[in-house]
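Apart from one protein chain that is not included, each protein chain of the complex appears where it belongs.
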Amino acid sequence: MVHQLVAPVLSNEKLQKKVFKLTLFSPHISKTAKPGNFVHIKVSSNNYPLLRRAFSIHRVGKNKTEFEILFKVVGKGTEILSRKAPGDIVDVLGPIGNSFSLPQKEKEVMLVAGGMGIAPLWFLLNQLIKRFDKDKVTFFLGAKSKEELLYAKKLNSMGSNLIVATDDGSVGRKGLITEIFKKEIKKKKYDPRKLAVYSCGPQMMLKRMTDIAKRLDLFCQISLEIHMACGVGACWGCVVQKKDGIYKRVCVDGPVFDAREVNLE
Amino acid sequence: MVHQLVAPVLSNEKLQKKVFKLTLFSPHISKTAKPGNFVHIKVSSNNYPLLRRAFSIHRVGKNKTEFEILFKVVGKGTEILSRKAPGDIVDVLGPIGNSFSLPQKEKEVMLVAGGMGIAPLWFLLNQLIKRFDKDKVTFFLGAKSKEELLYAKKLNSMGSNLIVATDDGSVGRKGLITEIFKKEIKKKKYDPRKLAVYSCGPQMMLKRMTDIAKRLDLFCQISLEIHMACGVGACWGCVVQKKDGIYKRVCVDGPVFDAREVNLE
Amino acid sequence: MRQKYDLSVNVAGVRFSNPVLVASGTFGYGEEYDALIDLSKLGGVITKSITLNPREGNPAPRTVETPSGMLNAIGLANLGVENFIKEKIPFLRKLETRIIVNVAGSTIGEYVEVVKRLSRCRGIDMLEINISCPNVEQGGLAFGSNPESAFACIKQIKDHTSYPIIAKLSPNVTDIVEVACAVKEAGADAVSLINTLIGMAIDTEKRKPILGNITGGLSGPAIKPVALAMVWKVAKAVNLPVIGIGGILNTQDALEFLLAGACMIQIGTANFVDPQTSVKIVNGLNGYLKEKRIKRITDLVGRLKIN
Partner (left out) sequence: MRQKYDLSVNVAGVRFSNPVLVASGTFGYGEEYDALIDLSKLGGVITKSITLNPREGNPAPRTVETPSGMLNAIGLANLGVENFIKEKIPFLRKLETRIIVNVAGSTIGEYVEVVKRLSRCRGIDMLEINISCPNVEQGGLAFGSNPESAFACIKQIKDHTSYPIIAKLSPNVTDIVEVACAVKEAGADAVSLINTLIGMAIDTEKRKPILGNITGGLSGPAIKPVALAMVWKVAKAVNLPVIGIGGILNTQDALEFLLAGACMIQIGTANFVDPQTSVKIVNGLNGYLKEKRIKRITDLVGRLKIN
């Protein structure tokens, strides 16, 4: 259940020019979080920027006392967050939202991450490989370029299949990860009914995933990002439209949705 | 003349729980500043707080490349300023405003500082003792309590006369520094016409100084503080009322005014 | 034990344990914050605006942050009065705090119908009538933006309910005092102000308005000075309890509104910033009374010194 708590910063590691991994101490969140859940963080103490910022839970420490978020500096809030250091404390709401539903044993599992989409999928992957044959799991990792590619080495050493692509071809295959994913399931002639797909990434990419999932009637869960005010289901600001026209709240009805069910733009 | 410049922070020294001395590198300001001038500083890079903050020039380095401000943390702006460190840069407008007019040689000089009022008077004192007999200069230093008293030791070692008072009597005489000052000139039977008085401090204290100066027809210059928007004479926001009802701008017509001429509240 | 420092206020015959309410649309139906704060500490809870039929609301995006504020264009998304009575009232009824239901509609008839149905319910203490929503095509602001339609709307509602009525006023008018006078005339028991200011934000990359609804309502600290000026003007001019709303983040802000003449205050956007805000302000006001040795919070209301 969602709690409001004051979490001490344990570390804030710079992974790339603009990408940071922040480790926060919180037994409550670490013990109860599931892959797909997120936290809503008050980044500034002087209320500027005003609203909280949402971040997927990226990993939970083995001893379940700390958790990580992986974030990219894109504006004021993330800039402030990038300057947090051990000893600082952070006001956190979490864990929030629904989670990915783990696949049935017999399924072939595919994770498709674009850019920062790796954030929640890494938590999911770590759960999956505890229960699944590593070679039944394939990770599609996409980025704009070599410089922005994250976690390729780590993923390689995890033992599951890894397919890397960059928009400019500077490493791995060249092209959008969604297209690589589509080609791969065509080439290998996978039966869509036997697949379980999980995806996260930029809006445009997830839009492509919903198209693919709808066309192939694929079980595909996507984690959405949208501007959030309350983060607890109260304001109805963070909505996504379902096929039937009904609006759902990303914060508490999501952030994970069946790609066949939502209309993205 | 006022310039806008980017000044590197050379040091930021914590003198008391809430009082800091910030040293900024700027040959332009250091070379042209006179006692009484101030600088207008953009404390935040993200425009929050929005407006600049004004600080008296406290001291100019011997080699005229750096200057100091002395400030107390009272709100958002000064809080941010207190966290500046060597390597940071600060956007500064300065030097701004008029300056104290130095007294004629034969005068008896008295400086009356309350709390942070020491800030501009320290610069003035350093100029004065270059040209005047030290024993013709008396410094009245007031504070709320021993804990808040600043510069007493330094002033002692400068050789001019020093009279210390605190509101609670925890060090020096007990009482408001304005009252101590009044008693002193009465006791010593000074001829008001032979005195040159300079004062800075909280609004209430300066109000008392204007009363005393008006009653005794004393030459007394006071440095005023008021909320400033532009700091360059353009907005007419920072006004003080003269005896004749005319409003003057503290930023460019001041901040130094003849205590007999202004109406304070 | 009798409380030494008294935070309670009476508005239109309803006693509130303290003057701190949570504002409509920022606190869902109350239950969303149950896990995060002790709801019984609040003076009262105001629900999202309820309409006759369920409403899906406006297309996304519905919110965007602006300097010290936010725009919203939710569009009165809500589950409709019948579902509200069935699904939400039972929870609200159990709370040890006052319950104020906020009502909206596209026509006066719709407002009246919602009010009628709510009048059959147990557990409601007051109604707040939203004649000031800037985010719907019909109704809402249309009623609040001129004294005549505001009068007509409130009058009809008063004729059909015995609940005390708060009229929630819009700041998007030339003279809010005029509207306040009109709703007083119509029988309103109190006024609350302000609702949001109409605003807009543009995505310069896409060259499109950020909000799906193009414009939205501005709230948060950015609007506090505007809200405070309006509260002061209305409180001075109209002999009716005034409930202050707009950008209140902390006890200091709350005190400003009380001094300006508000007998109660509502916390809106600040619930998003820190869900504890309202409870912190209740405690903060209590602390303030103690520190200043003021017996009753009502002794502060309107005590602004003007020379």
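Read from first to last, the chains carry the letters A, B and C; within each, the first residue is number 1.
The working rule: a residue touches a chain if its C-beta (ideal position, glycine included) is under 8 Å from a C-beta of that chain, and two chains touch if they have at least 3 such contacts.
These figures come from a predicted structure and were not determined experimentally.
Engineer: Based on the whole complex, identify which of C:G199, C:P241 or C:P275 touches the chain you can't see.
Structural biologist: Counting the whole complex, the residue in contact with the absent chain is C:G199.
Engineer: Who touches the missing chain here, C:R15, C:K86, C:K208 or C:R296?
Structural biologist: Within the whole complex, the residue contacting the unshown chain is C:K208.
Engineer: Tell me which stretches of chain B touch the chain missing from the display.
Structural biologist: Considering the whole complex, chain B reaches the absent chain at 1-4, 42, 47-52, 91, 93, 226-241, 245-247.
Engineer: Of the residues in chain C, which ones touch the absent chain?
Structural biologist: So the residues of chain C touching the missing chain come out as 66-69, 71, 145-146, 172-174, 197-202, 204, 206-209, 214-216, 218, 220-226, 228-229, 232, 247, 252, 255-256, 259-260, 303-307.
Note that only the chains that are shown with their structure count from here on.
Engineer: Just to be sure I understand the contacts, which chains border both chain C and chain B?
Structural biologist: Common neighbours, chain B/chain C: A.
Engineer: Would you mind pulling out the distance in Å between where the CA atoms of chain A average out and where those of chain B do?
Structural biologist: Their C-alpha centroids are separated by 55 Å.
Engineer: When the centre of a chain is set as the mean of its C-alpha atoms, what distance in Å lies between chain A and chain C?
Structural biologist: 37
Engineer: Two-or-more-chain contact residues of chain B, please, as numbers and ranges.
Structural biologist: Residues 48 of chain B touch two or more partner chains.
Engineer: On chain C, where are the residues touching two or more other chains?
Structural biologist: Residues 68 of chain C touch two or more partner chains.
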